[in-house]
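Following: one structure in structure tokens, then a few remarks.
One protein chain is absent from this view; the other protein chains keep their places.
All chains are identified by letter, namely A and B, in their written order; residue positions are counted from 1 within each chain.
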Amino acid sequence: MVERRPLLNLATHLLLALGLACLLLPLWLAFVAATQDVAGANAVPMRWLPGPYFLDNIAAAWTRADLGARFTTSLIVAVGVMAGKVLLAMLAAFAIVFFDWRAKAVVFWLVFVTLMLPLEVRIVPTYAVAANALRPFQAILDVTGLTGLVETLSGVRIALEWRMLNSYTGLILPLVATATGTFLYRQFFMTIPEELVEAARMDGAGPLRFLRDVLLPLSRTNMAALATIMFVYAWNQYLWPLLVTTEPQRSTVMVELSRLVPRGDGLPEWNIVMAAALTVMLPPLAVVVLMQRWFVRGLVATEK
Amino acid sequence: MSNTRRALFRSTWLPWALVLPQLLIIFVFFYWPTGEALYWAFTLEQPWGGGNAWVGWQNFVSVFSSAGYWHSVRISILYAVATTVLAIGVALLLALFVDREVKGSRGYRLAAIWPYAIAAPAIGIVFRFVFDPRSGVFAFLNQASPGMWDPTLNGNHAMTMLVLAGAWQLVSYNFVFLLAGLQSVPRALVEASAMDGAGPLRRMWDLQVPLLAPTLFFLAIINMTDSFTHSFALVDVMTSGGPARSTDLMVYKIYSDGFKGLDYSGAAAQSIVLMLLVVGMTFLQFRFVERKLHYK
């Protein structure tokens, strides 16, 4: 379309530049602080240009917060959650879309309703479950009287226990259920023409074979999109790791980062805290920048 | 869910096996805890052991009759509305102008998406530094006159800081959706209105913003829900609910009453209230899905 508006174009640039400067300003200030010594970071008025201490501060943050070990933990958790979500979402959506199955509407709703139960609203009891993941089953046995029955019959008292606190299982498992991912896959699977399923059946492929040979390769882009979002999601988790890891040497980078800032009135060493904050932001940022295309697609698709 | 597919596989056990992992996790970590929250909300633990006693609505009554709770509700709503308006406003402006596709708009676009990747605790700490009364951008004000800017002592300042950080976090998400919405406006429509003599700014206001209405509505709901639930990390690293409970949002109050105050029943009752709020919002969001179809 021919439209020459040099003035408006200039205004557009100015507005976008200004808007983004505001958006990115906090990050710039954090970076500047991370390049100062303690005095520089606390200087009034604030410094706007970087100083020479960036690597020193990163090194200090790295050792002080034991970031090497924390990064490993966070990486295992993020990859574990990501892989788990992608896999569970695919399997569940496959069952819901491609099977002639009475219960599928019920299962779909059971998964759907979890959208309305964010961790924040069921936090105390979820913690209790993480302390013993078999607690629900124990409770069912107790209430139905089976525990008592077995005890009188065999003399053995059933005490199911699976402590998940301070473990990778505890950090990962509660986060891998995914309504969003299941929807994304369901949405995609419903666009597969049904003749393709029929052709596969005529060719002699059973359901699992169809999943492996046809659906899996076809859903690669969806998988990449979902994986990107879920990695960012998992890496950035805070509340759950905070609760589940009671021992500092088990925690994730996010929890450790928050511990760098003193709770009381003491003045934090902002230069080191900012260096740590920037380091911790890096992995998800890298993922988003490198996978921008899939990331945007996934973000938009999960809400349809 | 209307599913008219004919070509389906048949098996009595396989679909169950496929959904079993997901169902087990959902049961153990979603439904059971929710059930337990309900149970705790209507019972009270006896001080000398002996399990929980049924107390009916008493926990809710004591929650609702506490001034501290209503304060928390008020500031949560304030926080949610302020964050949402700010985040959507900024994102809309950015999206409208990035959509003009001037030179370099790809770069602008990428820069506007970045913040989504940044974790709440990390950005919370950054904002805490930026607004620190002794070393932040406004520290010079305090040199001139102590106390002009101090989020550690002044509740309003603390809330302002929290809202800015919260909105900052949501801008990218909103931007992605609004830009996608703008790009799905049929090109012919834009061209038609250009033929009608409407300039770019006029087109934004008369054509693009009205067509974005469903997306804006949807984002408003999502942002509000997010502000009610996911604000925990920001509050925890930035203010811990202070000063003097001035940023004690509902989520944070559940956490502190439950884990710090060990008042499980009170925390459970508050959880139920927050849950109902989320359920209500989600239903609103689904009304949106129906409406969205109108434009297509």
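Simple rule for what comes next: contacts are C-beta pairs under 8 Å (C-beta built on N, C-alpha and C of every residue); 3 or more make two chains touch, one makes a residue touch a chain.
The rule is short, and it goes like this: contacts and distances are computed from a predicted model.
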Chain left out of the displayed complex - its UniProt protein name, from "Sarcosine oxidase subunit delta", "ArsR family transcriptional regulator", "sn-glycerol-3-phosphate ABC transporter ATP-binding protein UgpC" or "Chemotaxis protein CheZ": "sn-glycerol-3-phosphate ABC transporter ATP-binding protein UgpC"
Listed residues A:P6, A:G68, A:G145 or A:P217, member touching the removed chain: A:P217
Selected residue (touches chain absent from view) among A:P6, A:G68 or A:P193: A:P193
Where the unshown chain meets chain A, residue by residue: 193, 195-196, 198-199, 201-205, 209, 213-214, 217-218
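In this text, only the chains that are shown with their structure count from here on.
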CA centroid of chain A to CA centroid of chain B, Å: 16
Residues of chain A defined as touching chain B within the complex: 1, 3, 5, 8-9, 12-13, 15-16, 19-20, 23-24, 26-27, 29-30, 33, 41-46, 88-89, 91-92, 94-101, 103-105, 107-108, 110-111, 114-118, 120-129, 133, 135-136, 173-174, 176-178, 182, 190, 194-195, 197-198, 201, 206-208, 210, 232, 235-236, 238-239, 242-243, 254-255, 257-258, 260-261, 263, 267-268, 270, 273-274, 277, 280-281, 284-285, 287-289, 292, 295-296, 299-300, 303
Contact set on chain B toward chain A in their complex: 1, 3, 5-11, 14-16, 18-19, 21-23, 25-34, 36-37, 40, 90, 93-94, 97-98, 100, 102, 104-105, 108, 110-123, 125-130, 132, 134-137, 139-140, 143, 168, 171, 173, 176-177, 180, 190-191, 194, 199-201, 218, 222, 229-230, 232-233, 236-237, 240, 251, 254-255, 258-259, 264, 267-268, 271-272, 274-275, 278-279, 282
